[in-house]
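Working notes for the structure below.
A single protein chain has been omitted from the complex, and every remaining protein chain is retained in its original position.
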Amino acid sequence: MHLILGGARSGKSRFAEDRINHAGGGTYIATGRAWDTEMANRIELHKSTRGKIWQTIEEPLDLCAALSSCNNRDGAKPIMVDCLTLWLTNLMLEDRDIDAEFGRLCDFLPALDVPVLLVSNEVGFGIVPENAMARVFRDHAGRLHQRIAALADQVTLVVAGIPMSVK
Amino acid sequence: MHLILGGARSGKSRFAEDRINHAGGGTYIATGRAWDTEMANRIELHKSTRGKIWQTIEEPLDLCAALSSCNNRDGAKPIMVDCLTLWLTNLMLEDRDIDAEFGRLCDFLPALDVPVLLVSNEVGFGIVPENAMARVFRDHAGRLHQRIAALADQVTLVVAGIPMSVK
Partner (left out) sequence: MHLILGGARSGKSRFAEDRINHAGGGTYIATGRAWDTEMANRIELHKSTRGKIWQTIEEPLDLCAALSSCNNRDGAKPIMVDCLTLWLTNLMLEDRDIDAEFGRLCDFLPALDVPVLLVSNEVGFGIVPENAMARVFRDHAGRLHQRIAALADQVTLVVAGIPMSVK
């Protein structure tokens, strides 16, 4: 399990994609929802840059089900989840129990028998946001990253497209 | 002297606490003020996770006095200051002379004869804030971190709970 953190436009998804391309392809679990044109364009751009050696699953909420559907299949092709922060956004918009969802994911991940690369935005290095929802979001994101990082074999921080090894 | 930087919910306080727990406990200097319920809950949560091997001093403004009271006492038990950014917030709210306060702290720290771990939020990696006070705050925070880091024996950046060595 590999947690890949990075800022906006840091090349974190590209880094994960490159690793899976070198492994001959895999499964891309897209958590993003096209709730506006800006986002729709980003999703399309991401799709168009991936090749046919990828299978894509779109799953905004039930990440464990999406991961589970990849288990014991396809000769252990690696999975890329892009990204945890969009998944968190969706959970919050649906008013889910965030800690319960995090617990479910963290209980499930060690049982996966294929390599998984989890991509997420590091969002905690700015000024405290004035927006209360944004404060809650970055607190959740920080806690999730800590939990996943504790379980992960590798943690990478991508800066300007270049990986820095964290763990 | 060890400066421990991290983003929001990065595990920076936990990292410092763990180190002092392994050393058999120490003194926790809390700079936070419970000026709203959110903050009060955070302070209580932090307190409840610390054990009885800790002594707690609450000091929002006069950090040198709080540190000084620990000097030559308790068999050199380590001190944790949590955190410098809340101290800076309090200084700004009280309209203190920030550079003078920074100078006083930086003059005092090398004279401490016990190990001190200074925890602080790295807040400078976001977009320039629209709020002028927030811009002043992050400028002050950045300058303080530079001054402390120049004096420190170790500087650590905590990312997703994992320490990255900076110095």
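Every chain is named by a letter (A and B) in the order it is written, and numbering of its residues begins at 1.
Definition applied: a residue touches a chain if its C-beta (ideal position, glycine included) is under 8 Å from a C-beta of that chain, and two chains touch if they have at least 3 such contacts.
Note that the structure is a prediction, hence the values are computed from the model and not measured.
The residue touching the chain not shown here, chosen from A:1, A:98, A:150 or A:164, is A:164.
Within the complete assembly, A:8 is the residue of A:8, A:65 or A:93 that touches the hidden chain. Contact with the chain not shown here comes from a single listed residue; of B:53, B:100 or B:128, that residue is B:128.
Listed for chain A, the residues touching the missing chain in the whole complex are 6-11, 38, 122-127, 129, 131, 134, 137-138, 159-162, 164. The chain not displayed touches chain B at residues 3, 5, 7, 122-128, 130, 135, 138-143, 145-146, 148-150, 155, 157, 164, 166-167.
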